[in-house]
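In what follows, a single structure is set out as structure tokens and then discussed.
One protein chain omitted, others in place.
Per-chain numbering from 1; labels A and B assigned in written order.
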Amino acid sequence: MTRVVRHEQQAPPALARAGLLLPGLGHLLTGQAVHGIGMLLLTGVWLLATVSGFTRLGAVLTDPTTGRILPGAIVALVTWAGLAGALWFGAWRLVSPRQLDDEAFNSNREIFRRTLLRHTTGMLGAYGVAFLVLLVLLAPMIAPFDPNAVDTGPKAVGPSAMFWMGTDELGRDVWSRILFGGRISLSIGFIAVGLSATIGTAVGAVAAYFGGLVDRVLMFLVDVLLSLPRLVLLLTIVGLFRTQGALGILLIVVVLGVTSWMGIARIVRGEVLSLREREFVQAARALGYDAQRILFRHLIPNAMGPVMVHCSLAIGATMLAEASLSFLGLGVPPPIATWGVMVDDGRSPLRSAPWISIFPGMAIMIAVLSFNLLGDGLRDAMDPKLRGHQ
Amino acid sequence: MVRMVALAALWGCSGGDGGSHVDGNGGGKVAGTRDTLVIGAQSDIGQLIPILNETSADSAVIGNLEFPLIDSEFDCSLKKLPGIAKTWEWNEDGKILRMELRDDIKWEDGTPVTAEDIAFTYDLVADPTVKSPRLQFVERLAPDARPKIIDATHIEWHFTTAYDRDTQVSHVGLGLVPKHVFADADRATLRGHPKHNEPLSYGPFRLAKWEPNQRLVLEPNPNFSGPDSYKPHLSRVIFRVIPEYSARLIELEAGKIDLMEGLLVADADRIREEHPEIRLVRKGWRAQDYIGWNLSNPLFNDVRVRKAMAMAADINGMIEKVLTSKTGEKYARPAIGTITPALCGVHNDDVKPLAYDPDAAKALLAEVGWKDSDNDGVLDKDGQKFAFKLTTNTGNKRRADVAARFQDDMKKVGIEVNIEKIESNSFFSDLRERKFEAALSGWSAGLFVDPSDIWHCDSPEKKSEFNFTGYCNPEVDALIDQGLATSNPKDSAPLWRDMQAKIYEDQPYLFLWWQDEIVAIDSRFENVKIDILSTLNRLDQWEVPADKVKYKH
Partner (left out) sequence: MWKYVVRKIALAIPLVWCVVTLVFLLLELSPGTVADKFFTPDTPPELQQLIVEQYHLDDPAWVRYLAMLRNLVLFDFGSSMATGRPVLEIVQSALPNTLLLSFTTLCTLFPLGVAIGTLQAVRHRTPLDTTLSVGSLVLYSMPEFWYAMLLQLFAALLWSEWIRHLGEVGTLSEHWVTLLELPATDMKDPISYEYMAFPEQMLDRFKHLLLPGFGMALASSAGVARYMRSGMLEVVRQDFIRTARAKGLRERTVILRHAMRNAMLPIITLIGLSVPALFSGSVIIESIFAWPGMGREIVTAIYTQDTPVLIAMFYVFSLLVAAGNLIADISYAWADPRIKMG
């Protein structure tokens, strides 16, 4: 058997090497605009973290009152190092592309990767998500001020060189608050969607695998929940069961999760139903494996693709729902600030100090948009019919 | 086919508006009145039956539909003016109040307002099935909580004890319910009575239209038979319900509403610059913010701790930051008790608020034993941290800001404050049940002195209703009892001043300030009398000069 070695597209080496100096520059110069801009954006974040973090490392690492080392700062340092590695690895890859044999080149995984990487809007979304996640993880290094300290500046002043996004009514720096608030907003999105994916997968798989009455009852439940206005249901549950502090935030995450699994359940059910009749499952059944093993080892993993797509879209929807709850006064309890809470803070002074709510609103918008674009990209990359288009 | 039916239903309904109509004089206007006042309100009214209303939005509307039994105005103290009662007098022991009534006041439909209506109203209040929020008004009224009718124009109110006369007058001055309309109504479901949204007026204005959550229209009552000085000059008053503050502000600046209450200081600054046609009026010293310490909590039972926290809180700084305009105008003054400075002569001006001094506060806390022994930035004593929960209600931007500032001030002396916001209704019930650690809330000052509900110790038979912190000082109790038994205000004033000093010494609350409310009014309105009683108290006197009329119809 002869092995044909296939090269990925070779870039002009001189221009590509510019990337080693500034990751992303190489991509930009060799015509890969999306990757160039995306990577430059991430490089920008990295440089910002480097400059603002290492010039005052002591202040970043330790709690000013107690002198203890902050765990968040450690996470930030690790992220910083990891990001550096990833950026220069990407730049180096452009200079010396991978060499793949034919089999690897045509593997499903490789095709998926290639399609996704060429998907312009999908990659925009991916870079957007990466940008936000990194900003948030690097927050202690980037944020110029303590997000919760009042009177860091005069109250309600507009954007300036010192306060990039202005200050709020309490003289807190809006930019620092966005960085730290994003941690909660994004975490709520990820955790709630993780929860809904778990419930949805379980319900969908069980319904499809067992079929019959179980299927009908579960799918009817899905129909009922889908027919309720989600925000009204969320409001009612949070309003009735309201608690404070850490429990309050947990309640919101759980409620966001348990009110959004229906879509995933339908997807998983559909996938499992079609997979059930495929040869490998029939084979497993013939081998006498029990239902549990077939479900968990064969059916569910194979249905995960569409679930991932849905999750990406759902994170956006969840962040929007969380923001709406805050707007209606039933969001995350203070002092925890999320982007939704921040938009709400800026509601009354909207006329006199619009930046207080406009910037966090934009943060939500960018996050949701990125997740939606990424989700679309993932779907297109997974859909064999669309491969090679885009 | 089904589609067609659904469409027809949609359009059919939307034409109807679902509003309630009270048809009066066919929309024709009363002679001598002109222009329309449009008020931007945050919430809709809940109830229009006088004895059942609960919110200030309700009272603002209802107050203009009635002609008071005894009217009042405020100037250092409440001054009583004749209303339906032409004259009134107390007997020697202060337990009987006699009144002579006018016989010419009529309900909107022409039926005369009689002593029977007054008695009927009080029967309703006293009947527990009605569930009137004014039930406690009749607790000290005897017999049967209703007035004794001597003859058609004379009634007597009998009280079980003699107590503050202003309070007595407020207790007997409830708005009236027409007996001829509600006599046979089912009392348990009075609030939902078919006529609940068609109140009969006996005051300067009448209800022309109420479209729930949208608008409520008042027009002059053509059959008003009270004194001419109460006859309105405006041809319409419209209350628009706009829940969002920023939307209300947009409508104010666009000239679509003429009056808006509760302006933020920053917006007042801007409006002063950009909108010369809008006049800003300060409504003073009625509202106070405070932080109450739950005295049953071991953390707060040492007065030195409470004093230390008062010294660690930079109250003037907060006023500077939260309630001061760009031009340096302060919209609040530090408070020392629950008696408003507007009650001149009774308010104790000699009590000076504790000065901001975080170092002294730390020293005082150290004296009690609170030190940061494990160096974590939070004070501790016997292994317990000095940390507590500060609860406040949602939906109040000013309080949220104040809470965050207070948290910051406390952090500077090593006290950890966790802020908790809960929805107003449950917050106030928690306050009454004393289910909180520290609470940031506020009073609306009484305009006569009756501090017993706030400061009196609990007695075995009755929990002191608004004594949220569980305060109890026998000396203060003695002063209150003595003050209430004194009928001449000149004699009771020194007692009240003494009481304020004693309470401030005990620091059961951290009194923050009395703040001014900023009211924006279109400048075409003249004769606008906004006093501490209420913004719309004398709406009948407002008028617009003929050359400035904005709405012709």
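Quick notes on this structure:
Keep in mind that, in the parts below, contacts are C-beta pairs under 8 Å (C-beta built on N, C-alpha and C of every residue); 3 or more make two chains touch, one makes a residue touch a chain.
On a predicted model such as this, the values are computed, not experimentally measured, just so you know.
Within the complete assembly, B:432 is the residue of B:326, B:412 or B:432 that touches the hidden chain. Of the candidate positions B:256, B:326 or B:412, contact with the unshown chain belongs to B:256. Of the listed residues A:167, A:201 or A:372, the one in contact with the hidden chain in the full complex is A:372.
The chain that is not drawn here is touched, among residues B:74, B:356 or B:551, by B:551. Within the whole complex, the absent chain has one touching residue among A:47, A:74, A:162 or A:228, and that is A:228.
The chain not displayed touches chain B at residues 2-3, 6, 10, 13-14, 16-20, 27, 36, 38, 46-47, 52, 128-129, 131, 135, 188-192, 196-197, 211-215, 238, 240-244, 246-247, 250-251, 253-254, 256, 423-425, 429, 432-433, 465, 551, 553. In the full complex, chain A makes contact with the omitted chain through residues 120-121, 220-221, 223-224, 226-232, 235-237, 239-241, 316, 320, 323-324, 327-330, 340, 343, 347, 350-351, 354, 357-358, 361, 364-366, 368-369, 372-373, 389-390.
Methods note: only the chains that are shown with their structure count from here on.
Per the touch definition, chain A reaches chain B in the complex via residues 63, 65-68, 148-151, 155-156, 169-171, 239, 242, 244-245, 329, 333-335, 345, 347-353.
Against chain A, in their complex, chain B makes its touches with residues 244-246, 249-250, 253, 264, 266-267, 269-270, 321-322, 375-377, 389, 394-395, 397, 400-401, 403-405, 407-408, 418-423.
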